[in-house]
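Down below is the structure, laid out as C-alpha cells.
Of the protein chains in this complex, all but one are displayed in their positions.
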Amino acid sequence: MSLTDTGAPAQAAENPPPGPGRRRGLTERLLAVRELSLLLALGALILVTTLRNDRFLSGQSIKDLLLGCAILVILAVGQTLVIVTRNVDLSVGSILGLVAFATGELFLAAPGTPWPVALLLGVALGAVCGVVNGGLIAVAKVPALVITLGTLYAFRGIDYYWAAGRQINAADMPRSFLRLGNQTVLGVPALFLVALIVVAAVGFYLRSYRSGRELYAIGSEPAAARLSGIPVGRRVFAVFVANGALAGLAGVLYAARFGTLDAAAGTGLELQVVAAAVVGGVAIFGGSAYGAALGAVLLTTIGSSLAVLRIDPFWQQAVVGALILAAIGLDRLLALRMAARLRGRSAHGA
Amino acid sequence: GTTRENSGNDTGGGAQASGAANPDAKLKEGLKIAFLPKQVNNPYFTTSDNGGKEAITEIKGEYKEVGPSEASASSQVSYINTLSQQGMDVIVTSANDPNAICGALNQAKAAGAKIVTFDSDTKPECRQIFVNQVTAEGIAENQVKLISEQIGGAGEIAILSATANATNQNAWIALMKEELKKPEYSKLKLVTVAYGNDDDQKSFQETQGLLQSYPNLKGIISPTTVGVAAAARYLSGSQYKGKVKLTGLGTPNQMREYVKDGTVDGFALWNPADLGYLAAYAGAALASGQITGAEGDKFKAGKLGEFTVGKDGVVVLGPPTVFDKNNIDQFQF
Amino acid sequence: MSPGAPGADSAPLLELDGVTKSFGAVAALRGVHLALHPGEAHALVGENGAGKSTLVKTLAGAHAPDAGRMTLDGRPLQLRGPADARAAGIAVIYQEPTLFPDLSVAENIFMGRQPLRGLRRIDTRAMNRDAERLFERLGVRIDPARPARGLSIADQQLVEIAKALSFDARILVMDEPTAALSGVEVERLFGVARSLCERGAAVLFISHRFDEVFDLCQRITVLRDGAWVSSDRAADLTVDEVVRRMVGREVSSLYPKQDAPLRDTLLEVRGLSRAGVFSDVSFSVRGGEIVALAGLVGAGRSEVARAVFGVDRYDAGEVRVAGRALPPGNPGRAIAAGMALVPEDRRQQGLVMELSVERNATLARRRALSRLGLLLGGAERAEARRWTRRLQVKASRLAAPVATLSGGNQQKVVLAKWLATEPRILIIDEPTRGIDVGTKAEVHRLLSELAGEGLAILMISSELPEVLGMADRVLVMHEGRVVRELPRAEADETSVMYAATGQGAIS
Partner (left out) sequence: MAHDSLYAAPPSAADTEREAGRLAGLRGALGSWDAAIVAALVVAVVLAGLSVPNFATGRNAQFLLLDLVPLALLALPMTLIVITGEIDLSVASMVGLGSTLMGQLWLSSGLSLELICVLVVLLGAAFGAVNGLFVTGFGLPSLAVTIGTLALYRGLSFVVLGDQAVADFPASWTAAAVQTIPGTSIPAAVVPVLLLALVFGVVLHATPAGRALYAMGNNDEAATFAGVSVARTKFWLFVVSGAVCGLAGVFWTLRYASARGDNATGLELTVVTAVLLGGVSIFGGRGGLLGVVAGVLLLGVLRNALQLADVDANALTIVTGTLLIVSVVLPNAVADVRARLHRRRQRAHLTAS
C-alpha cells in the first residue's frame, strides 16, 4: 500500500489540454526557433556586408555564394545524420579527397566516361568508405570518433599513396563534367540545386520517416533504443554508409568545381563540417538537416563577406572562431529559456 | 634577466665557405643525395624532385625523396634528423620556415652532410648553397611588366598571395611595390594584397572578394600556382572573364584551359624540373669539392650548362619563362 | 487467443524450461521454469538479485539464454533481439525506464510503430491522438507532444506502461512497474492488466509489494539465487509462506523503530523556498529522531531534500547544522558538516555505474580516506568491505562494476556509500524502493540502530507502513508546503492521507 497520489485529474480539469495535433511539440518549436535565429544571423550578415559594398548582393556574388556553400552543405547534412545518432564522422574530408582524386583518375583512364557514370562511381566509392567506417564501428563496438579519426588518416594516406604527388588538371577532364561545376539552371548554380535536393531529402526523411525518427532515438538514449527493438547496429551502419555516399557525392562535385586535383583536396574540412553542424544546432539538441545546412551557408557567407569587407586577413580566422562561439552560446541561451518554460508547466496537463 | 637588448645578436654572419674549392675535382659517384621538399604530395615538388632524380641518375648517385605530408617546419626537422642519422652526403631541401629548421640543418652539416636549399631558402648560415629559381627582383620585374602590358599600362591592380607568412611571396611583393614606383608604372595603382593561403577554395573566395570590393579593378597578380589557378577558375566562370586580367606564376598544365578560353593572356614560371636538376648538381659539386659555396665558384650542371655561385651562396636558375597562347602547348608540367 | 478463465489450467501460452544465463562467474539464472497461461496474471517474486530482471530481459530478447528452451503456443521460440520478442507479441516494461529524453512522449510510445499516412510518412496528429487515448485509459494526463526529458519518475513509468499497452500484446511483462507509482495509478494499472487478462492475454508481474502481488495475480513463482523454487496458485499461499520460500528463513516484514533518547537539534531548516517548487518549508530534526516527510508524488519532498543538501539552490531561507549555517548550493560542504543524502534515483544520482562497488562505496568518503592527500588502496577496501558486509550487498566481488548488480543491490551500495561517511544527519529519499522484503527489514533495523546512535534522520517515503512504522514525527507536504506535522501517536493512515491530499491544510 502506498500513499502517494497524483493531483493530476484535478489539475487537468482546470487546464484542459488543447486538442491533439493542433500544437507542435516543444522540441520542434525549439528547433524552428533555432533555424530562425540562424536565418536572422545570415540576413544580418548579408545586410551589413551589402551596406558596406552593394556589389555583395549582385547576381554574380549571390551565385558565387551559393556555389561556394554547396559542397559544405552536402557534407554538413551527411554529418547531421551521423551526429543525431550520437556519433561523429571525422573522415569526411579524407573521403572527399579520395573520391575527388579517383574521379580525376577515372577521366584520365577513360576520358570518354559520361559524367553521370563518374557521379555514380564517386558516390559508390564514398559509400564503400562509409562501409569501412560503419563496419568497424558496428563490429568492434568502438566509439565512432576513434574509428573515424583513424580512417581520417588511413583514407588520406591511401589518397596520398595513390596520387604520389601527381596533380590532375582541368584539361584532363571533359568539358561536360567541368561545366557541371559552373552551370546554372534558371540562374541558380547546378551544384547548389544538388545540395538543396540533398537537404530537402534528408530533412524530410529525418522528420517524417520511422527509421529517421529511430536515428534520433538512438542518439537520445542508445541503451533504450536497443531495448525497444531498434536495430541500432544496422541503423548506425547505414548512417555511416549514407554519410560516406554523400561525402563521395561532394567529392565528385569538388572535382567538377575546382578542376585542379591533388591528394590534399579537402584536408581539414572535417572541422569545418563539424563546425557547420554545431553552428546549426545539431550537437546540442538533436537538430535537423535544415539547421546544419544553414550553419554551412552561414560559415561560407562569413568567409565571403569578410573578404568583401576587407577585414584584415589576419583577423579572418579569429572572427570565424568567435562567431562559432557566439552561435553555440546563443543556442544555449535559447535552450535554457525553453527548459525554463518546460519546468514552468507541470508534466501533467500542458 | 635575458632581454632583447642584452642578449646581443648571436646569429652568425654570412654563408661559410670552408676549405678551398677545387674546380677540377671530378664529381664523385655513389653520392647519397636526399630531396626534402616542403611537402610530398605537392605536384610542384614532385616535378622538381624528379628533375633532381634525373640529375642524380646522370651522375650515378643514390637519389631519395622524403618529406612530410603536411607543410610544417617541425616535421621537416624530424626528417632532417633522420637524414643526418642515415649519413646522407647531400640534403636538398625547401624550407617551410627559414629559421625553424636551421638548428637541425647545422647538426646535419656537423655530421658531414652538404646542405642545398632550393625554392625557399633558410638563413644563409644554415646551408651552403641556395638554388634560387629566379631572383626576387627578376620575378617582381616580370610580374609587374606582364600585368602592365595586359591592362594597357593604367588602372587598379591587386595581388593575391599565398599564406601571409610565406617568405618568398613576401619578398616578391615588397619588390613589386618598389618596381611600381618606377615612372613607367605611375598609372598602375596597387590597391590591396589578399591571401589565399595556398588553399584553392580560400583563393577562390578571395578573388571573388577582390572583385566585389574594388569595382574598378583591372588586373590581378597571383604569384603562386594555387592562387593563380583558383583566380583563373573564378574569372572564367564569371562576368569578369576577359575584362579583368590575371597573371602570376602558374604551371602550364593548370593554366592551359584558361589561356585557351581567353581568361588569361599570359603568365610566367620557371621550369621546376630544371630547378631540382640544378639543385642536385650543386649538391654533388659541393660534396665532390668542386665548389665550397663561396662567391665566384663555378660548376657545370649537366644539360643546363655552367653556373656561378653568387653572393651569399646563391645560384640563380635564370629568368622565368612566359607562357601564352602561342607557346603553352610546348610545355608539359 | 484462447479466452481462458483466470486460473484455468489451459495450455500455457509461453513456457520457459531450464533457462540458464550467467554473466561471467555469476549465474543469474539456473534452469528456471515458467509457464504463463492465457488470461492469467502471474507473479514473479524473489530477493534482490534473485534473477527476476534477468528473466525478464531473456523474455524480451535482450539477453540470449545460455541454455534452455522457450516455447510459444507450443512452438519453439528463438529470440534474436527485442524486435523478435515484440513480433512474437511480448511487451515489456523494464525495471528502469527506457525513454528517449529528446523525443516527444508520443514518439516514445510509438517508436518504430508510428501511424503512417501517404508516402509512408509519420502521421504526427494521429500519433498524438492515439497517445492521448492511451493516457485516458490509464487515467492520467501527460502532454503527448512534450519531450520526455524532465518527466518525473512516476510519469516516466506511466509512459512506459502506456507504451507496453499500445502493443496490444498477448504477453505483458512488467518488472516492478509500481515501484514509483501511487495507489491510484497502481489501481488503474491493475484495472488495465485485468482487462487484458480477460481478453486472453498473459501477464507477468514483478513486485516486492506482496499486497499488490496477491491483489493482481493468480499464480506465483518464487526464484531464489537464480534457481526456480516453486510455482503455485496464489490462493494456496500466504505472504509468510512466500517470504519463507524467497529467503529460506523467517523474517519479520517490518521492523518498528526502537525508542531512542532525543538529543540536540542537529538539522534546522527555516523558511526554505524555491520559486515554483516549494515555499516556506521549516522543520528541525534532533539527534536520535527519525522524521518522515510524507506527501503525494510531486509534493516537492525530494526537491526540499536536494536543496537542503545543496545539490539545488534555493531562493530564500536557511539551513543550519548543529546551530551553524550551511552555505547554500555546495554538497561538498554539506558532507563535511556531517550530512548525507541518499537520493531517490539511484541510477542517475546515486551511483557511477561503470565504477566498481568499492569505488562507489567510498566515493563520498574519498577525502577522509586519504593520507597526506593520497588515497591508500587498503583503507578504501577495508571501508568498502565493512559497509557492503553490513548491508549484505550481493556482488561477485568488490571490483565488479556496480552496473552488474541487481537493482536492489545497487540500492544497498548507495546506502553503503552514504553510511560510510558516518554522517550526523542522514537524509534518505525512498530508502527501500526496489529492496526485497528481507533487506527492507534490515534497512529499517539499521535506520533504527543509527538513530539510536544519535543520528538525525530525515526519511522521505511513499510507503505508508514504512512512514508509520519508522517515524517519530511525520511532516506532510502538499504542493510544496509543509501542511501538517503529526507526532507518532497521532499519525495514522487517515490523518496522513487527509493532510497529503490538501484537505487537512491548516492554513
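Letters A, B and C name the chains as they come in the text, with residue numbers starting at 1 for each one.
As a convention for this text, contacts are C-beta pairs under 8 Å (C-beta built on N, C-alpha and C of every residue); 3 or more make two chains touch, one makes a residue touch a chain.
All values derive from a computational prediction rather than experimental measurement.
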item: Chains in view that touch the one left out, judged over the entire complex; value: A, B, C
item: Which residue of B:C102, B:V116, B:L160 or B:A194 touches the chain not shown here; value: B:C102
item: Which residue of A:A100, A:A127, A:L152 or A:L334 touches the chain not shown here; value: A:L152
item: Residue touching the undisplayed chain, where the options are B:K28, B:K64 or B:K145; value: B:K64
item: Contact footprint on chain B, counting only the chain that is left out; value: 1-5, 7-11, 40-41, 64, 66-70, 72-74, 77-79, 81-82, 85-87, 97-103, 123, 163-166, 170
item: Absent chain, residues of chain C that touch it; value: 20, 22, 24-26, 47, 66-67, 224-225, 247-248, 309, 311, 330-332, 334-336, 341, 343, 348-355, 359, 363-364, 366-367, 369-370, 373-375, 377-378, 381, 388-389, 392-399, 417, 438
item: Missing-partner contacts on chain A, residue numbers; value: 88, 136, 139-143, 145-147, 149-158, 160-161, 164, 268, 271, 274-275, 278, 283-284, 312, 314-322, 324-325, 328-329, 331-332
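Here, only the chains that are shown with their structure count from here on.
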item: Chains in simultaneous contact with chain A and chain C; value: none
item: Chain at the geometric heart of the assembly (C-alpha centres); value: A
item: Furthest chain, CA centroid comparison against chain A; value: C
item: Mean-CA-position distance for chain C and chain B (Å); value: 74
item: Chain A-touching residues of chain B, taken from the complex the two chains share; value: 40-43, 45-46, 49, 69-70, 164, 192, 194-195, 200-202, 204-206, 208-213, 215, 229-230, 233-234, 237-239, 253-254, 256-258
item: Residue ranges of chain A in contact with chain B within the complex; value: 53, 55-56, 58, 60-61, 64, 68, 156-157, 160, 163-167, 169-171, 182, 258-260, 262-265, 267, 303-304, 306-310, 313-314
item: Residues of chain C defined as touching chain A within the complex; value: 60-62, 81-86, 92, 94, 98-104, 107, 111-114, 116, 120-122, 124-126, 128-129, 131-132, 139-147, 149-152, 154-155, 178, 181-186, 209, 211, 276, 294-298, 462-465, 467, 479, 493, 496-497, 500-501
